[in-house]
Structure formats: structure tokens, C-alpha cells
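The complex appears here without one of its protein chains, the remainder shown in place.
Chain lettering (A, B and C) follows the sequence in which the chains are written, and residue indices restart at 1 in each chain.
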Amino acid sequence: MAEQRKLRVGMVGGGGPANFFGAPHRRAILMDNSAELTAGALRSDPQGSLEAARELFFTRGYPDYQTMFREEGNLPAQERIDYVTIVTPNDSHYPIAKAALETGIAVLCEKPLTITLDESLDLVRLARQTNLPFTVAYSYTGLPMVMLARELVRQEEVGNIRKVEAWYPQGWLAGRTEDEGVQQAQWRVDPSRAGASGCGGDIGTHAYEFIRFVAGLSAVQVQARLHTFAPGRRLDDDFTVLARLSNDGIATIAASQVTIGAQNDNGFRVIGDKGTVEWTMLDHMSLRLFKSGQPVQIFRLGAEYGYFPASIAPYLRLPSGHPEGFHEALANLHKTIQLQIRRRNGEHVPEPFPHPDVIDGAAGMAFIEAAVRSSENDGAWTDVQPVE
Amino acid sequence: MAEQRKLRVGMVGGGGPANFFGAPHRRAILMDNSAELTAGALRSDPQGSLEAARELFFTRGYPDYQTMFREEGNLPAQERIDYVTIVTPNDSHYPIAKAALETGIAVLCEKPLTITLDESLDLVRLARQTNLPFTVAYSYTGLPMVMLARELVRQEEVGNIRKVEAWYPQGWLAGRTEDEGVQQAQWRVDPSRAGASGCGGDIGTHAYEFIRFVAGLSAVQVQARLHTFAPGRRLDDDFTVLARLSNDGIATIAASQVTIGAQNDNGFRVIGDKGTVEWTMLDHMSLRLFKSGQPVQIFRLGAEYGYFPASIAPYLRLPSGHPEGFHEALANLHKTIQLQIRRRNGEHVPEPFPHPDVIDGAAGMAFIEAAVRSSENDGAWTDVQPVE
Amino acid sequence: MAEQRKLRVGMVGGGGPANFFGAPHRRAILMDNSAELTAGALRSDPQGSLEAARELFFTRGYPDYQTMFREEGNLPAQERIDYVTIVTPNDSHYPIAKAALETGIAVLCEKPLTITLDESLDLVRLARQTNLPFTVAYSYTGLPMVMLARELVRQEEVGNIRKVEAWYPQGWLAGRTEDEGVQQAQWRVDPSRAGASGCGGDIGTHAYEFIRFVAGLSAVQVQARLHTFAPGRRLDDDFTVLARLSNDGIATIAASQVTIGAQNDNGFRVIGDKGTVEWTMLDHMSLRLFKSGQPVQIFRLGAEYGYFPASIAPYLRLPSGHPEGFHEALANLHKTIQLQIRRRNGEHVPEPFPHPDVIDGAAGMAFIEAAVRSSENDGAWTDVQPVE
Partner (left out) sequence: MAEQRKLRVGMVGGGGPANFFGAPHRRAILMDNSAELTAGALRSDPQGSLEAARELFFTRGYPDYQTMFREEGNLPAQERIDYVTIVTPNDSHYPIAKAALETGIAVLCEKPLTITLDESLDLVRLARQTNLPFTVAYSYTGLPMVMLARELVRQEEVGNIRKVEAWYPQGWLAGRTEDEGVQQAQWRVDPSRAGASGCGGDIGTHAYEFIRFVAGLSAVQVQARLHTFAPGRRLDDDFTVLARLSNDGIATIAASQVTIGAQNDNGFRVIGDKGTVEWTMLDHMSLRLFKSGQPVQIFRLGAEYGYFPASIAPYLRLPSGHPEGFHEALANLHKTIQLQIRRRNGEHVPEPFPHPDVIDGAAGMAFIEAAVRSSENDGAWTDVQPVE
């Protein structure tokens, strides 16, 4: 491999002690020794932000993201950050991503992309206008077995898709976790910070993205039921959707935060007229392919397996049997945006995998918005606004 | 154990070479050496019926069920069959069960109970009037781990039930199996023989019965989508229902016959505010109980385990680790009706487990009928007629 | 299918309340409606034996096996039992089987065949001389997935066999179960009734038979360690053997009765130079085939799967996904001896599968005897007497 400089990465959010996403993204950024933590506006209070940047060994700390983008924007290109990672609560994704794009900085943003569809569509517009790389961290799409599922579908191993089932049960909000001082829970059940759907926005979007990413299909109409089980909670903690798909197939999307015992057991089953492909995070290193009357085929994670196509090979790190997981998946999304940036810079690097981008982020919001409207309308069929 | 006579069992249907259910029920009847194959009207043509009875070693063969009930009814009580097992296609369940009850003979009938709700309600009425035992062969409720799930729910291990998920995917009708000379497929996709729903009637009822049997709840309203994927098929081969439950909880019932690779992988998850209990036939000898923050508990099949309550103990046959399965489950339903009959006869036998009866059979039909109407109405919320 | 009479089956032992094997064998005999419980000498005390036969609905009861064979031998051929099932403790297998053969009656005998190798060799001699069918109930060889493993090996799916691993852990003798009034435990830890090895004879033989049945190989030399963990127990409760195989490969045979949590979790892995085939009773309906660099192939139980060869097809009873288990496995061994008997009688029936016979029973004893000697000699390599 030719010599490469490390890319310079900025981060907004992720410096507080209760932030879940900051540390995993830092691990993902550092994992491949290909990027460095350059600029951070890591907390909402300016002093804390500067301290966090110093403690976390960022090269440059900033009191807030506005200052960060202004000052980074003024740096010469060979010093400026190459992209920014946004790991704040949902409601601030939009202004931060907007500011980044307007400064000319590529974006890797946590999901859901924004808290309204309009905001998302504005980001789509801006990303197109600036032509900057924009990755949305539907993190599970970075898992190689999920990537392989996509490729098997594209190789027509399952034939024409009839039905997609996608699910994401959790149990951590079965009780009133938000009253127990769990900061993660507090903002996630607050409509002003999380958006119009709690469970749907937080994890339903992950399940829906499996349909887009693996099956290559979109919902055109939904029947949805958003339900709140925990007494007094203001957002849904259970999210059930039946969808008509763009190819006339159907899909079920089931997400829940009150399934005691479920961890983050998301997965999917893509059912075609020639076969079925199935994956669950509970057995994250396997992918199951079913054909009528034949032995089940289990593909397994492992850099040495020839059945991974060239599009995935650069994203594999370990020989088979050695568990790779969530950090590697996140690192794969960072790899994708890094490869995009390096290509723009003229470096000879492998082709990036088509991981979710700003369109997928906006499509997730369109889906959530339609689900919220359907549920408010007692489950009536409701159109999903196309995002292209 | 006190000495017992063998019970005398009749069978209608089940003698043809393509009949799936006859042989398993015969194995179930013979399994515990407590009953004998006494009277058979085993095929639709009279001559074949007599031949089948002889070849299958029934004590008495009959040309048709009408003759059978007439002649059995004329026998002295100590020679007459104690109950009849009905394993014909769905459309004849009603007249046969009716004739049995009118002759004073108890019934064990395959599901779905009938092809219309009205027929089912008539059987409920007749069963009440005659006060005869009536078991409906929702066979999976005979599996001891499913029975244990019911008991754990009743012992409040999961607390107040919020949500029930029940599923039953199969893949055998993914293609036009009915055109390949598979008799099982032919009548199941014919509305005049199978009823108004193909997939729903055949296997959706099983999934729904988990909600009644394990969770002890009923659907009061449904949103349903019945879908036909195989071109030209006249009945649904995919069945998706969202239900409001009698306790204000919700349920999803998902059945499919086009999920290539799925075998008969039914199961359920009962989610309460204190825990979740989960079972799947893919791991049929285990039952999983989840409590927040605690290790998962896996109960396993085995006659020696003290955690099976007295209500289940008589239904266990083997020490742990030795697979018991479908035949034993069917035999357990026969055991229940046999215990009911023996109790009526004054024998001292263990208390029968409350396996599904005619009410459950009718409730299944009420559910299917509501689902069909909802689906015809593009998924509108539709009331389920209460059956009590 | 042409009309067939039911075969007449005798049983010795199996009538006591604590006998484990009697009831499963009766279920197996009755399962396919092809045989009847004709003659029983079911308990060691004559009066109890007669009572048990009556309570269990045997046509003819006898006070003891000697009387049974004498009187059955005097019956005309068309009334006499066709074969006898021996389910007594180990020490009486030999005299009973001997008496049966000398009376001209075929034998299905529980394992281990006898308590000494000499006894076993005498039965081999007698079986040859009388040319009577003789099945040894290594019950797990009756499981279709185990049968399929044998066929895959014969079809050279794994190539030349290098190594076989066979295991059978249990935990029920971790404590001094024999002091708790458990009759099953009492005779199994008594050398005069169980033979020279407790764990080895009871379950090590099962593991060893996998090597013979599935891999088609025999041990020629063993290093063994028989260990007793429960204080004061007179026989081994743990059994570890390394073997040199007849093809210069090696094998490990590990059995234990003190592995708390293990149920009857036997299994095997046959490792060749082209692939590996693996089965475990914990996932009894699957068989795994591994080839280098390819997806794992999982074969699953189900009468409709075309990958079961004609040799196994008659032994399948249910469509896929419906658990068949231990009773069906036992029934398959009975089916084999029944097919052998029917063929001798000139009936046109499918070819019986080569389930374990008296040779395999004797080979098991040769293996145990060598293991005992090796262990007594501190694990020295010890020859296994060939049995052919």
C-alpha cells in the first residue's frame, strides 16, 4: 500500500460521561491507525468542552461547534479536519451537519439524521450542492455479514423479493429508566430532543434501513402503531409497522424498547421467490441462506473466506472465528467516508462500499414521519414521502 | 397405578396415502398403551375406507362416518368408542363433529375447528348441551415447554402482559406446490375446503392459540393483511395481524407459507412488565425466561426437573436430553381427553391439563373471520366476535 | 403397501415402576401400528411379572423369561412371538438373549450387550449359528440425522477419516444418587449388575458405537482413564479414552456422569481430509457438514428433503420442523429388526438399514474390556480384541 497521511477527524458531542456514542466512535476512528482525533467540540458547556478535548487527546479543542467550524474553516486545507463526526442528541444533528457542510467539511452523522423530514431534506439539498461525502451511522450496516447479505441479494440468490421482515427489540426502557438518572434515557423520551417518535426514531430507523440497504427497497405506504407502555412516558416505546414496498412486496418493521431480555437483538429476513437470507445480531458472525429443499448454507465471518466479494474484502480484519463486532462495524462506516475522501484527494484506494448516506438518513425520517401520522390516524395506510 | 382398561378410539379420515395427520394421530393414540384403534371411517370412498381400516388394524371398519356413528351409537356403552379423532380436511370437521356429539361421543378434532364461525359456534352450543369432552388439536400446546410457559405466566413470572408476539413461518407453498400433485397443498389452497383464509386458517390459528393458551388473552380487534404471493393462488399464503388484546395489550401474529427455509418454526414471546418468556420450535426443548438485569434462565425438558409443576408432570415421558417432540405433543392432547373421559367414568386419574377445547376452536375461527374482513377492508380495525 | 400382519413382540424386563427402558420400548413397538405387545416377563418376581403384563395389556403374561421362552417355543409358529426385547439390567442380558436364540427367537437387546466380552462372543457365535436377527439398542443410531451422517461418510463427503471425536456427558451421578433411592442409579454403580465399567458400559459404549456406525471404524488400541469422582462409588463415573483406529486414525471417546448440567448430550465429529461432519443431540434435528472455505451446510430432519437417500426414507415420519426424537429412534431400531423378520418371512418390504447388531454389541464389550485393563494399568496402550 502506498504511504498515506492520517485523516484529520473532528467530533461534535461525545465528551460527556454519559454519552454512549462518543467513545465507540473514537475507537472506530483510531482502529485502523488511519485517522486522528484532531478537533473536538465535545460537550455543550464551553469550558467542559475544552477540558474534554484535552483529556481525550484531541489536537485542538473548541468551546462549541460554531467556533470549531469557523476556525477550522479558516485553516489551510492541509491542516483542516477532513470530516466531522456528529454524536450529539438528535435535535442538534441538523444545525451541526448544516454548519459542517457550509464550511466545506464532510460529515459522518449518527442516526436518526434529524428530528424532522424537512431538516433532512435540507441536508440532502446541501450535501448535493456541496458534493461532500455524508455518511449516516446506521452502524449495523457496517457489519460484514450484513454487507454480504446485501451482496447475496444483488447476486439474485433469493430471487425476486416478496417480503422483508426487520426487527429491533430492546428491553432497557421497560421501566421508567428516565427517572433513574440515566441520561441516555432522558433525552430519548423527550420529543423536543428525540423527535416525533422515540422507539421508531431510535431503533425503528435501524430496522427500516435493513430494508433499504440489504433488500434495496423502500416503503411506499405504511400502517403503523406507536405504543407507549411505560406509564407517563411522552414518546412511543414500541413501534410496529406494516409496509407496502416499492416492488409491491410487503415488509414488517418491529421495534420495541420494552421487550425485557432483548438486548440489541436486531436482524432481518429477506424472503424471495428463490430463497431467503437471514441475519440476527444474536449470532452476528453468521449469515443464513435458505433454498428450497437444500441444506441451509451458513456463511461465516472471516477474512480468509473466498465467498466475500472484492467489495467487502477491504472491510475484513481478522481470520475466521475471531469475533469482530460493533466497533469494527462503526470503523467500517468511518472507513467508507475515509475512502471517499481519499479518492477525492486522488489517492489510490479501494472502492468504498455504498454505506448509508444522507439520502438514507432522509428516507429514514420520511418513514418515521409517515409512521407517526399513520399511528395518529389509528393505523390508516399512509404514504411515505419519496426521497431521492 | 390402578388397573385401567384401554379406551376405544374412533378415527374419521387419515387413511389415505397422502393424509398427513392420520399416522401421527395413530402414533399418538397408541403411544401410551392406554387406548386402541377401535373404529375407523378412514377414507372418503366407502370401499377404500373399509380396506384402510383393515390394513391399519382398526377393530371395526366403516364405509363412512355416518354409518360409523349410527352403528357405534347402537353398541352397548362398554363396547362403543369413547371418543373420535377427526383428521379430515377442514370443511368436513363440522358435520362430523356434530354427528359425533349428537351420538354422545366425545371429540378430538384437528384445527381449524370449522370453516365458518357459525359452524364453530354451533359446535360450542352442542358441546355445552351434551357436556362431552371436546379437544381441538392445536398440537403445539401439547409440548411440555409450551405448557410450562403457560404456568410461568400464571405464576406471574412476567407480570402484567404488555405484548405478545406469535409467529408461524413455513416455506412449502413458496412455489405452486398445489400444481405438483401434492394433495396436502391442493385442498389447503381451495376456499371451499380450507375456509376463507388459507395461511391464517392453517397456521395463523396455531399462532393465535399461543396467545390464548400461554398468555391467557384474546384479541378484541385486529388489523390484518392477507396476501397471496404465489401467482394465481386463490387463498392467502401470508398472514399478518396486529391485535388489540382483552387486557389492553397488543399482539402481533405473523404466519407465512412462502418463507423459504422456514420449516414449521412457530413460537411466541410473551412480554410483561416484569419479564419475558420465549419459546421457539427451532429449540423446542428449551424455554427462556428473561428478567431485567439477571442471567437468562433456560428451562429444559426432562421428567426429572422439579420445576415442572404437578399439572404437567403426568405429561412428561423421558429423562432430560432425550428429545420428545411432535408425536408426544399430540399424545398429550389425547391424554387430556382420555383423562377427562376416565374422570367422567369415575377412574382416579390425574387432573387433565386445560388443553384447547371447543371454545378455543371457535375463538380461532372468530379471529380468522375478523382478520379476513379487516384485510378485505384494506387493514381497517375490525372487531373480533367474543366467544365464551 | 401390501397388507401385513402385526408382528408379535415379547419383552423381558421393563415392568417395574422404576424401569426407564420398558415404557420407551413399548412406545417404540406400538408407534408404527405394525407390532403388538404379545408376551411379557416384565419383572423379577413372578407374581409382579404376571400383574404387570396384565396392566400393560400384553396378550400373554409369564412369571419369568424361562417360562416365557419354553411356552412360546411350544406355540405354533403363527402364534409365537417374532422377537423379544430385552430391557433388564446388564447382567441378565446374556442368559436371556441366549435363551431366546436357543428357542429360535430373534432378539432386540439393550446395550451394553453383556457384562463380559466372553458372554458377548458367545452370543455372536449363537446368533451366527441360528442365523436369527439380533439388534443391539444403541438407540441414537436410530436417529435419522445420525443415519444420514453415516451415509455422508460413505459417500466420501469427508474424505479419508483422520480423527473421530465422540462424547457423551451426563450429570445425574454427580452426587451419590444411588443413596437417594433412585433404582436406575443403584444397579448402574454395582459391578455385579453393570459390569466392569459403570460410565463406560452405560454411555461410553454409545459414544464408541458412533465411531463404528458413523465412521465405519474400530479401535485397535486404547489408552484409558476410568475415574470415580463420587466418594465411595465402586464403579467409574468418568471415562476418557484415546484410541488408535483401524485405519491408523485416532479417536477420543469422552463420557462422564458427573458433568452437572449435561443431560444426555452425546454427539460426534468425524474429521476427514476433505471435510468434517458433526452432530450433537443438543441440536438433534440438524447435521453439520464442513468443507474448507465453503459455507457450512446444515442438513435438517424432514421427510420431504430429497437429500435423504433411499436407505433412510422409510425411517422418516414427519415433515420438517416437527420434532421427532428418542421414541422414533427406538422405533427405528424396532423397524429394522421387523423388516429383517418380514424379509425372512418373504414379505416385500424396504431394505433394513444396517443398524447395530450382535457384532457391534460384542465390539462394544471388547472396547470396554480393553479400556478397563488400560486404566488399571495406569493408562498403558492396550489392544482391543477384534470382533468380526
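Everything below uses one rule, namely that a residue touches a chain if its C-beta (ideal position, glycine included) is under 8 Å from a C-beta of that chain, and two chains touch if they have at least 3 such contacts.
Since the structure is predicted, the reported quantities are computational estimates derived from the model, not experimental observations.
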| item | value |
| --- | --- |
| Residue of C:18, C:75 or C:260 in touch with the missing chain, whole complex considered | C:260 |
| Residue, one of C:223, C:264 or C:336, that touches the chain absent here | C:223 |
| Contacting the left-out chain in the complete assembly, out of B:176, B:300, B:343 or B:373 | B:300 |
| Option from C:115, C:235 or C:296 whose C-beta touches the chain left out | C:296 |
| Touching residues (missing chain, whole complex) on chain B | 289, 293-300, 304-307 |
| Chain not shown, touching residues in chain C | 158, 162-163, 165, 171, 174-175, 223, 225, 227, 229, 238, 240, 242, 250, 252, 254, 256, 258-262, 269, 271-276, 278, 288, 290-292, 296, 378-379, 381 |
| Missing-chain contacts mapped onto chain A | 1, 3-4, 6, 20, 23-24, 26-27, 30-33, 37, 54-57, 170, 172, 262-265, 281-282, 284-285, 300, 302, 304, 317-328 |
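Methods note: only the chains that are shown with their structure count from here on.
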| item | value |
| --- | --- |
| Computed distance of Cα centres, chain C from chain A, in Å | 55 |
| CA centroid of chain B to CA centroid of chain C, Å | 34 |
| Distance from chain B to chain A - Cα centre to Cα centre, in angstrom | 43 |
| Chain A, residues touching no fewer than two other chains | 296 |
